[in-house]
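Missing here is one protein chain; the remaining ones are kept as they sit in the complex.
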Amino acid sequence: MTVRWSDMDAFGHVNNVQVLRLLEEVRVHAFEDLRDHGGPSLLESGVVVARHEVEYLAPLVWRLAPVPADIWITAVGGASFEVGYEIYDDDESAGSPGAGGERTVYVRAATTCVAYDLATGSARRLGTVEREVLESWIDEPVPFRRRSR
Amino acid sequence: MTVRWSDMDAFGHVNNVQVLRLLEEVRVHAFEDLRDHGGPSLLESGVVVARHEVEYLAPLVWRLAPVPADIWITAVGGASFEVGYEIYDDDESAGSPGAGGERTVYVRAATTCVAYDLATGSARRLGTVEREVLESWIDEPVPFRRRSR
Amino acid sequence: MTVRWSDMDAFGHVNNVQVLRLLEEVRVHAFEDLRDHGGPSLLESGVVVARHEVEYLAPLVWRLAPVPADIWITAVGGASFEVGYEIYDDDESAGSPGAGGERTVYVRAATTCVAYDLATGSARRLGTVEREVLESWIDEPVPFRRRSR
Partner (left out) sequence: MTVRWSDMDAFGHVNNVQVLRLLEEVRVHAFEDLRDHGGPSLLESGVVVARHEVEYLAPLVWRLAPVPADIWITAVGGASFEVGYEIYDDDESAGSPGAGGERTVYVRAATTCVAYDLATGSARRLGTVEREVLESWIDEPVPFRRRSR
């Protein structure tokens, strides 16, 4: 995931809103991967965002090198699905080979996506192929630290 | 709250990430109001965003006229506070005077803000005046429709 | 013209690219004014940007209060027209009433707009009403300081 210099705000950190912009980009790329794997193009058949939940755990500083970001599916419903994300750095230098390093998690987030019919402007049911491909990506729920009241 | 033409994305709606940009703007204006009312400038003494939760309930369409947005405080802790928001339109035309119209709610959101010392780069406790002013703004929790699992 | 907090970059000034975003907003509002005055909606009938020239003369600092911006037409052709802009502040406090104050010019810019048929995706000629309304707005060329070589 490429961070732009302009993603920083006046405080010199990657701005919290731009983090969602970065996650949108990760999601768009994942949707296109889906198409390459025989699935439909969710971008073209239509998906809208119904909900975001984002936790900012450590300040993300701008840099030229890409920042690793994981994306996966946490649930699939009849007309919607849940996406999970983690933006992080693995510090490989700290540990000996095989011992592993520390992971710094900058952001954890979840998005509810609703299948949408662009032509009629209304929600639609997920297709069989869409469901199958999305379900094959299902993994653990996002381990949020704080839970909303 | 002024919506820019560029807040629309390729689907022709105000983009879900830009909605958070709009809420940032509402928050910044509220923080400056706080200062005008004898409070400190949270922008200058430092506040960072630790969490966002956003529900998109109806598509927001770009227009020249400002869109009403409410902002209030839902909780105040030792070093943090919770902000609630609602972006909406009141349809006055539907009802007779006094009867009131329908409210279309586009977005409901909550943000956890953490007081931050810009000089040392670490969290700090809220000051007495900050707490008092923030507590005077406390209102109901955000009535989210979906609750995260 | 409203400046958003996020228009600042990591240097703490309104970012030079965001200045063009602000000018886009000024242009969009002017185009809508055009429609209110009996002209067509250039936004709907289609206009694309073919050229920008921008001079940054003084740093623009973020503030809550709107920043004055002038927009006018400098030339009208068969299928295109030229827009001029100035972003500035008039310091009224310096002079006595009637004597006028100093004007600080932050930005001068010019944009070439080409009439565009959204349906066919190609350039089109300006309509008679479009030409008449645009020509009624013609004023002096933008007094750029530096000329390109």
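Chains: A, B and C, in written order; residue numbering restarts at 1 for each.
As a working rule, a residue touches a chain if its C-beta (ideal position, glycine included) is under 8 Å from a C-beta of that chain, and two chains touch if they have at least 3 such contacts.
Note that the coordinates shown come from a computational prediction; the quantities given were computed from them, not determined experimentally.
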Residues in subunit B touching the chain absent from view: 5-6, 8-10, 12, 15, 17, 62
Interface with the unshown chain - residue positions in subunit A: 2, 4-6, 21, 24-25, 28-29, 32, 43, 64
Residues of subunit C (touch criterion as defined above) contacting the omitted chain: 11, 16-17, 20-21, 24, 48-56, 59, 110, 112, 118, 141, 144, 146-149
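The rule is short, and it goes like this: only the chains that are shown with their structure count from here on.
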Rounded Å distance between subunit B and subunit C, as computed from the means of their C-alpha atoms: 30
Centre-to-centre distance between subunit B and subunit A (centres being mean Cα positions), rounded to whole Å: 23
Whole-Å separation of chain centres (CA-atom averages), subunit A against subunit C: 37
Residues within subunit B bordering two or more other chains: 21, 24
